[in-house]
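The complex is shown incomplete by one protein chain, all other protein chains being positioned as in the whole.
Letters A, B and C mark the chains as written, and numbering starts fresh at 1 in each.
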Amino acid sequence: MSTTSKDSGHGLQLGFVGLGRMGLNMVHRMQDAGVQCVAFDTKAEAREAVAKVGAEAADSLEAMVGKLSSPRAVWLMLPTAVVDTVLDTLVPLLEAGDMVIDGGNSHYVEDLRRAKRLGEKNIHYVDVGVSGGVWGRERGYCQMIGGPETAYKHLQPAFAALAPGVDTAPRSPGRMGKPGPAEQGYLYCGPNGAGHFVKMVHNGIEYGLMAAYAEGLNILHHANVGREKQEVDAETSPLEHPDRYQYDLPLHDVVEVWRRGSVIGSWLLDLTAIEMNKDPTLKHYAGRVSDSGEGRWTALAAIEEGVPAPVLTAALFGRFASRGNDMFADQVMSAMRHAFGGHDEKAAKGS
Amino acid sequence: MSTTSKDSGHGLQLGFVGLGRMGLNMVHRMQDAGVQCVAFDTKAEAREAVAKVGAEAADSLEAMVGKLSSPRAVWLMLPTAVVDTVLDTLVPLLEAGDMVIDGGNSHYVEDLRRAKRLGEKNIHYVDVGVSGGVWGRERGYCQMIGGPETAYKHLQPAFAALAPGVDTAPRSPGRMGKPGPAEQGYLYCGPNGAGHFVKMVHNGIEYGLMAAYAEGLNILHHANVGREKQEVDAETSPLEHPDRYQYDLPLHDVVEVWRRGSVIGSWLLDLTAIEMNKDPTLKHYAGRVSDSGEGRWTALAAIEEGVPAPVLTAALFGRFASRGNDMFADQVMSAMRHAFGGHDEKAAKGS
Amino acid sequence: MSTTSKDSGHGLQLGFVGLGRMGLNMVHRMQDAGVQCVAFDTKAEAREAVAKVGAEAADSLEAMVGKLSSPRAVWLMLPTAVVDTVLDTLVPLLEAGDMVIDGGNSHYVEDLRRAKRLGEKNIHYVDVGVSGGVWGRERGYCQMIGGPETAYKHLQPAFAALAPGVDTAPRSPGRMGKPGPAEQGYLYCGPNGAGHFVKMVHNGIEYGLMAAYAEGLNILHHANVGREKQEVDAETSPLEHPDRYQYDLPLHDVVEVWRRGSVIGSWLLDLTAIEMNKDPTLKHYAGRVSDSGEGRWTALAAIEEGVPAPVLTAALFGRFASRGNDMFADQVMSAMRHAFGGHDEKAAKGS
Partner (left out) sequence: MSTTSKDSGHGLQLGFVGLGRMGLNMVHRMQDAGVQCVAFDTKAEAREAVAKVGAEAADSLEAMVGKLSSPRAVWLMLPTAVVDTVLDTLVPLLEAGDMVIDGGNSHYVEDLRRAKRLGEKNIHYVDVGVSGGVWGRERGYCQMIGGPETAYKHLQPAFAALAPGVDTAPRSPGRMGKPGPAEQGYLYCGPNGAGHFVKMVHNGIEYGLMAAYAEGLNILHHANVGREKQEVDAETSPLEHPDRYQYDLPLHDVVEVWRRGSVIGSWLLDLTAIEMNKDPTLKHYAGRVSDSGEGRWTALAAIEEGVPAPVLTAALFGRFASRGNDMFADQVMSAMRHAFGGHDEKAAKGS
């Protein structure tokens, strides 16, 4: 674990709402760095857990706000679909000069709307895209920040506490002198929405990276297709060179070997190696891949900007198809093939 | 049905091997136009059927060749995987100056090899890509031809007999005078392989066209997604505007209305309208879409040429995925998501 | 040209705004069918032209509305970006029970908003997607209609007048009895937005179809790549089989031959044949392909619905790239290649 000195919190106090998969770990990391958190969650066990890591637990939003001194700063770490509901209760409890930070995966378009709404009461809205997953407690959190610059500066001790710190990666050649925030792992990106915009694209890239590895491994997985009995009929594309597809490749070792010295080393590859080491067949996964919004929003932004994003969008569509949403299109094509060529569908293997 | 006058056959005689889905209809059409066919198929009922349409049936390749006068011309209409086997028997029965026509869906690379092999015996090899499906008897067959020009000229009455004829479509503005072969529906494309190369790309385009309609209809099919209950969890991308997706569209009428006056009218659309008129749900199709080679070869050619073909290739990959070949890739992505975010897969709907 | 009898207009009177590329032809066609149009355009020459085809020209929106009897119906045929401005002037001139038809290429989301706005005054809003391009005067217009069903029924004579009519295509087998509207070439698709939604997807499909032909023709265009001198360096992917790419294909004849008897025959192919017959090299086109909205909106809808649309989206992205919007991405990749492998970019051919 990277170390952040106890006093880097500079006495900053923070309200914190949402102690789920990421929130509890974030509070833990901030407490360790001297940022004092007053935390609320609707679940009692989450409140108990947060107390154990040194934060103060509050039973309600009202109680939490009551424990904060001015200017108050409240960090939300919530599913995007409930943010507005919580704001409905929270905002009337706040006053001019207070700050609300949305650290969840909100669409940046929502930030623009919310910042305007809170701005009418002179409450500062800060959007922070946070990456790190379940590993962030240990590795630190990469943060992309948008909003008023004064609020950013006030909150900087919290960002620094959550960030991994410069020592967690070698400095880029050419980066010299005192490391700035970007090298610590947090970045002020611009006015409201900029943080979630950058985080959105970050996740869009993530979809593309994941699909690139997945497709490559799938090609390796089928490298023995030449051993299968080839069918001879007009419905089957013949494999012209079965002798070229006779490999049974040790996939779990392949992903391991790529971790050292290769051009495609990455943290996602490290994780893949862990998973494949447990079970190279991955048979416990059904292959239904969810998407939680950012990949879609990235594609929408690309299209609105008029910028081509074939790779990121192909990755997104692969997830849609993994959940069966390509079915009707496939039925249309089968119907067409039947109509012009009298082609009947072939039965699924094993059926 | 388009008419071709009885005497356009000019006394051409043709051996014909393979009386399957397309072959029998092709013989029928040629007989009607005065091209005399001597036909062979391994199946007795196919031989009986061909006799009924006026052709001479032969019991064996030997018998068939024996009935042909020099220079002999033998048209093969066979699954690509058995062409070489038939050639092994056929070629020794032929002599210099004879012609072999491959009208099936062979890869043009095979043409290059076979033309060389037959050329060593001075037998002319002609490759013909034939489009028309089960409708060709009535509509005529579009033919793309490669090989020695002298052989092409000798066989021209057969091509003309099979072709739809100029009257089956309005002449292109700018095309004047006596209609040439291209306007009749057959084209000499160049040396060996050129016919199947053009046919290959033709089918590659077909994959793209089919997928374009299929995707569009799928988008229309899901235009009521805003009515579904929206789940609120971190695994589900929220639908931001359910009110925009409230349409139950009459798809069978949509494809019908597009047939008249619209930019996207086509024969494939005509066929789709027929199928959807029978059953707008297409529920009898499982959506497993075969590919019979040409789409793959088109993609391979594009890649070797260094030419981008994202649409044609996406269409091809959609077919692969429709048969489940994306499964392992999807499992890899689920495993990654589990590893970095603790995400569990969501159950399939209805399971 | 398809015929529509003079009396099919049933005495319907229509205000018509926007006499551009499509509008004038539409008025012409409706006048011929007995729909009486009172037409307005800001350009005097457009007003003169419309008078010549028998319509009544009006000098202003006010004048136009003044000439209409109740319930008034005003058809807008305007660039999507000016519709709201025109509505600002028009709507105060109308009263409850009147109808406004938007026949341009508006986003269906705008329809939802406008229908609500007009509904507050009990004015009926009808959205009509119109396909037909510059050929519609002759071929008729395919129309996809959304809005209140009573307004649709009132306007049906206009839709019928614009539609191509059943005789312009063979009836689909299975369609029997008196042909309904879908077979005439117009369709009531559902409540507001449904018309433009279906038209939007129609155009999305059009993008896919166009790209499928374009990619295929590009592959044929490069079929002689084996004749080029092959470079031998680490920056160039070697062509492994130059002998397989030696074809100079007669593309203008290829597109012509596909028009008869082939599976890929279509109106878009007919148009391509006309263009390539003029100049097979297409050298007067720079290859900068515009997109006018619907392709983007189709992709956005697919993504919001969670439906894969790889083909339609690839077609859209190809247009973006044709205008240079992929440049920065390509620079990033060149920079990466330089960084890991010391690869320098190769100069462009001819530079």
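Please note the rule applied: a residue touches a chain if its C-beta (ideal position, glycine included) is under 8 Å from a C-beta of that chain, and two chains touch if they have at least 3 such contacts.
Computed from a predicted model, the values in this text were never measured in an experiment.
Contacts of the undrawn chain with the visible chains, over the full complex, involve A, B, C.
Only one residue in the set A:Y125, A:Y141 or A:Y285 touches the chain that does not appear here, and it is A:Y141. Only one of the listed residues, C:H107, C:R137, C:K199 or C:R244, touches the absent chain: C:H107. Although one chain is not drawn, the whole complex shows that of C:E183, C:D291 or C:E304 it is C:D291 that touches it.
Contact between chain C and the unshown chain involves residues 21, 79-82, 105, 107, 133-135, 210-211, 213-215, 217-218, 221-222, 232-238, 240, 267-268, 271-272, 274-276, 282-283, 285-293, 295-296, 310, 314, 318-319, 321-343, 345-349. As for the chain not pictured, it touches chain A at residues 108-109, 112, 131-133, 136, 139-144, 163-166, 168-170, 172-175, 180-187, 189-191, 193-194, 197-198, 201-209, 211-213, 215-216, 218-220, 222-223, 225, 237, 239-241, 243-250, 253-254, 256-270, 273-274, 277-278, 298, 301-302, 304-312, 314-315, 317-318. Residue positions on chain B in contact with the hidden chain: 263, 291, 296, 299-300, 303-304, 306-310, 313-314, 316-318, 320-321, 323, 325-326, 329, 340, in rising order.
Note that only the chains that are shown with their structure count from here on.
Simply put, chain A must spin 180° to overlay its Cα atoms on chain B, rounded in steps of 5. Central chain assignment: C. Criterion: smallest distance from chain C-alpha mean to the mean of all protein C-alpha atoms. Taking each chain's centre as the mean of its C-alpha atoms, chain B lies 28 Å from chain C.
Work out the mean CA point of chain A and of chain B, and you get 44 Å between them.
Distance between chain centres (mean CA atoms), chain A to chain C: 38 Å.
Each of residues 263, 304, 306-310, 314, 317-318 in chain C touches at least two other chains.
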